[in-house]
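A single protein chain has been omitted from the complex, and every remaining protein chain is retained in its original position.
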Amino acid sequence: MTAKDALTERYQDLLSVYLKVKTETTLYKGQQFSRKLLEQQISPEDLVSLHIQVMDQLFPDMSEEMRDSFDFLLEAMIGYGFAYREHQSLRDKQQQLESEIEVAASMQQTLLVSDVPGFDQLDIGVVSVPAKKMNGDYYNFVKSGNSLSVAVADIIGKGIPAALCMSMIKYAMDSLPEEQMKPHLLLENLNRVVEQNVHSNMFITMFHGVYEPESHKFHYAGAGHEPGFFYNAKEDEFHDLIAKGLVLGVSRTTTYHPYEKLIEVGDMIILLSDGVTECRTSKGFIEREEVVSLIRKNMDLPSQKIVENVFQELDRLQGFELRDDFTLIILKRLV
Amino acid sequence: MDIQSCVEVRNEWDIVSARQLGRNMAKELGFGNVDQARITTAISELARNIYLYAGRGKICIEPIDQLGRKGLRIVALDNGPGIREIRKVMEDGYTTSGGLGAGLPGVKRLMDEFSIESTVDVGTEISATKWLR
Partner (left out) sequence: MNLQINQDQINETYELKLTGEVDAYTAPKLKEVMLPLTDKEGNIVIVDLSGIEYMDSTGLGIFVGALKSSKANNSSLKLRGMTERVKRIFEITGLTEVMDIESGVKGEAL
């Protein structure tokens, strides 16, 4: 007996039982049977044809009109068959795309991973979590000479185009002689590269800073990036870390303003991407003050623990569904 | 009946004539009711395309026999504008018909063999075959 005959027989059994005794059990069995049919890739019109066949067997005296009505139903089902088959095909395509994205995402991981460097004076904590498979946030630490430079950037657009853009920044940054660079000059350089190379609706926000251990000075500049925070240990106060500047990629001639801050023992520099302040809970947007109070709550822990705890709490508040890539970096001066 | 039969497609009524021709030939060859419906629908879709995009053309249907294997071949011909991006038109999800899985990919799946040739400003020829099971 072929597979098709077996199915026909089974369908006939189920249908005749149901017609004799209309129980919920049999209806349920009928529904389960349709799973089998789908597994065998039986299309909607095949099922109608199966029904006709079985009805012919069970009711050889079936009225002509009844019989004809099934033929009509068969024709009408063809349309559903089209949609069903397209759906199958699209699902296969989607699976293929998913696996390609996996590959791209893991390539990105490898290419762009930035180790958190050990640095004598500073306790550094980093958390960077993508909303989708590919991360549109970029952060980079570079140790050169005695200094430590840190950059955070957010590429506008999400997903694959954003991540591709990021690779471009990384390579541009890697090839600029950073030691000589002041953050505001680096941004000016980068702005020119970005402006020439991205789509007119894309732009990049970025913050870049360099910490010099001898002077304990932090030089920084910003290009339209979400302001971070600065914690002043002596005053026990958090302030916004403002670094005004136009986002990268809008105008070729943009210039950036150099800022600097003296970092005392116990002070913290907190950098973030707007995925942190764009958190939306059932009650509305997370306010910056709430982020600060979360940091304050965890303040005495090592930097890595602070960022992880803050992330977990915000993740929880959002129902574990990130709207945007989330990056949070804390640098605490220890000695 | 070994000769090919053709229907000129110039208006919507001709779509029905083409269907009728297809159904009769399919029945005669011994195709079951589901396959008859599939063949007829494939003819509909191809005839509709001619009517909508080329204005006029023809659908030819012929029984075929290859080493004992019997089947039905449909050929849709027109001298219309041609298809600029065949690859796109054969992709699922790309549609000018409202996205219900119809279109050429749909026709391809209804039949067993499918081929398409088209030249811009010259015309299009689509051939599809269904074998008797």
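By written order: A and B. Residues from 1 in each chain.
Heads up, the rule we're going with is that contacts are C-beta pairs under 8 Å (C-beta built on N, C-alpha and C of every residue); 3 or more make two chains touch, one makes a residue touch a chain.
Since we're looking at a predicted model, the values are computed, not measured.
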item: Missing chain: touched chains present in the view; value: A
item: Hidden-chain contact residue, picked from the options A:Leu37, A:Val129 or A:Leu246; value: A:Leu246
item: Omitted-chain contact residue, chosen from A:Phe82, A:Tyr139, A:Phe203 or A:Phe311; value: A:Phe203
item: Residue touching the undisplayed chain, where the options are A:Ala223, A:Leu314 or A:Leu328; value: A:Ala223
item: Residue touching the undisplayed chain, where the options are A:Glu45, A:Glu86 or A:Asp154; value: A:Asp154
item: Residues in subunit A touching the chain absent from view; value: 154, 156-158, 200-203, 205, 223-227, 244-247, 249-251, 274, 278, 285, 324
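Quick note on the criterion: only the chains that are shown with their structure count from here on.
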item: Whole-Å gap between the CA centroids of subunit A and subunit B; value: 44
item: Residues of subunit A that touch subunit B when the two form their complex; value: 45-46, 48-49, 52, 71, 74-75, 78-79, 82-87, 89-90, 93
item: Touch list for subunit B against partner subunit A, complex; value: 32-34, 37-38, 40-41, 92-93, 100-102, 105-106, 109
